[in-house]
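Rather than the whole complex, this shows some of its chains in their spots.
Chain nomenclature is as follows: A and B, assigned in order of appearance, with residue numbering initiated at 1 for each chain independently.
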Amino acid sequence: MTRINQNSYERLIDENEIRIDGRKLDELRPINIEVGILTNAYGSALLHHGKNKILAAVFGPRELHPRHLALPDRALVRCEYRMTTFSVEERKSPAPSRREIELSKVIRESLEPAIFTHLYPRTSVDVFIEVLQADGGTRCDGITAASTALADAGVPLRDLVVACAVGKVEGHILLDLDDIEDKKGEADMPIAILPRNKEVTLLQMDGQLSREEFQRALDLAIKGCEQIHEMQKEALRKKYSEIQEEVLEELNEFSEKEENQD
Amino acid sequence: MMKTHQIISEIEREHIRSLVKKGLRIDGRSLDDFREIQIKTGVVEKAEGSAEVQLGNTKVLAGIKAEIGPPFSDTPNNAVVTVNIEFIPLASPLFESGPPGEAAIEIARVIDRGIRETKAIDLKSLCIIPGDKVWVIFVDIYILDHDGNLFDASSIGALAALLTTKIKKTNVQNGEVELLDELQPLSIATKPISTTFAKIRDELLIDPSLIEESVADARLTITHDSDGNLCAMQKGGKGSFTLESILKAVDIARMKSEEIREKI
């Protein structure tokens, strides 16, 4: 039920390998991350990425309701990815769609490998992602924003999680597809990693990729994630500029210690 | 690590009550001060109109979408306006996922009636084919951070978003509707502004924060239109109001509504 202009069959990539919005094939859309913008949440982040506007908030570790869901040996991680009704061209119903339910699940599973859940048994860590405006790649931005909000909330993390999408459009492997590239392209592959060790925590793919294209796409995605990771760290640093060095060092030390204990 | 959120001790509550008796408030405001209001419009480009409103630490985002649909059969020449408020759990530990509860529905319906009964929007101008196709205007309000007085923050958000809304012009030929590229603003006839009072120990104070709401016995929202007429009232909470306090609140609300109207 989306109103796509059926006549717009212009090419998305020109002869100089420049995309319709002026980007190069391996170029990200502009990204801005703000941290700690909500007062009720334990941690929060607002991510602008192209036309995407994604708000993430974390509540927890906190007492869990209903109690019978509590896990004896670790925190329960819960995640809700939702889109505002006005975030897309055609108004979305406020009731959660099947898409939102699936994405909530895969986003949760992409964040959980990063969280030291066993430090907070019987609690919950609740992650809420609200897409205020959507233009392709919102699940990835949701992951990036959410892991930044987790760090802002002080939840102990093995690493930040960072995500971006790659895809194939008109035969080219592209970084960071926007909505029109996603819809018209031949393949779309969102991916999330723990940047320190390049472990993959989200991997989805749809479309058609040869073995060789897949590997190129994977490499490009990692590069994109690394760039976004720098912005994540910068945003956290900006908020905690005074205590910058201590916090990050502590986080690293702590993570390594925990990692060794695992 | 675990923060203690929203756990308000009886001592703190008693403190608020005793301050109010002296005409004072915990955040230094006088009883008839609003918190600082910040309004940003056009924040969601994909919406036909949008506004982010901050009222102290309370933050709401209102977005407008317009679709073509059928009119109600008893008003075949009028556009349809639908107001919906989402209390998303991102905004507060007090909110839960799921369809709007009674508190969200109450605010949405008061705003809805406010728009409809004041004829704030010229609904006839948004009729495309009488009895068949009209614009359906969705006003969706998301609470992003809840620090009290969602009534006023939401109604300001809705109004500010509607004032910046632009929808496509249409052309009708042989019963087919063509959407043109040219945009038209909504025709807004009046700007209803609400002022919400909380009653604490027989005193009324305006724009209550979350902690004040938790102490309040009752709530009264009073809305005036641009001409200074009353256009909506809604009492809430398990307490009551004297006739005198209502009349006094009406007068204060009228003054406050004019101050706020200037800012939108």
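As a working rule, a contact is a pair of C-beta atoms (placed from the backbone, for glycine too) under 8 Å apart; a residue touches a chain by one contact, two chains touch by 3 or more.
Treat the numbers as computed from the prediction; the structure is a model and nothing was measured.
Per chain label, the copy numbers in the complete structure file are A x3, B x3.
The rule we apply is simple: only the chains that are shown with their structure count from here on.
Those residues of chain A whose C-beta lies close enough to touch chain B in the complex are 38-42, 51, 53, 55, 57, 59-62, 80, 82, 84-91, 94-95, 120, 123, 126, 128-130, 132-135, 154-155.
Chain B contributes residues 1-3, 5, 43-47, 50, 57, 59, 61, 63-65, 67, 84, 86, 88-93, 97, 99, 138, 140, 142, 144-147 to its touches with chain A in the complex.
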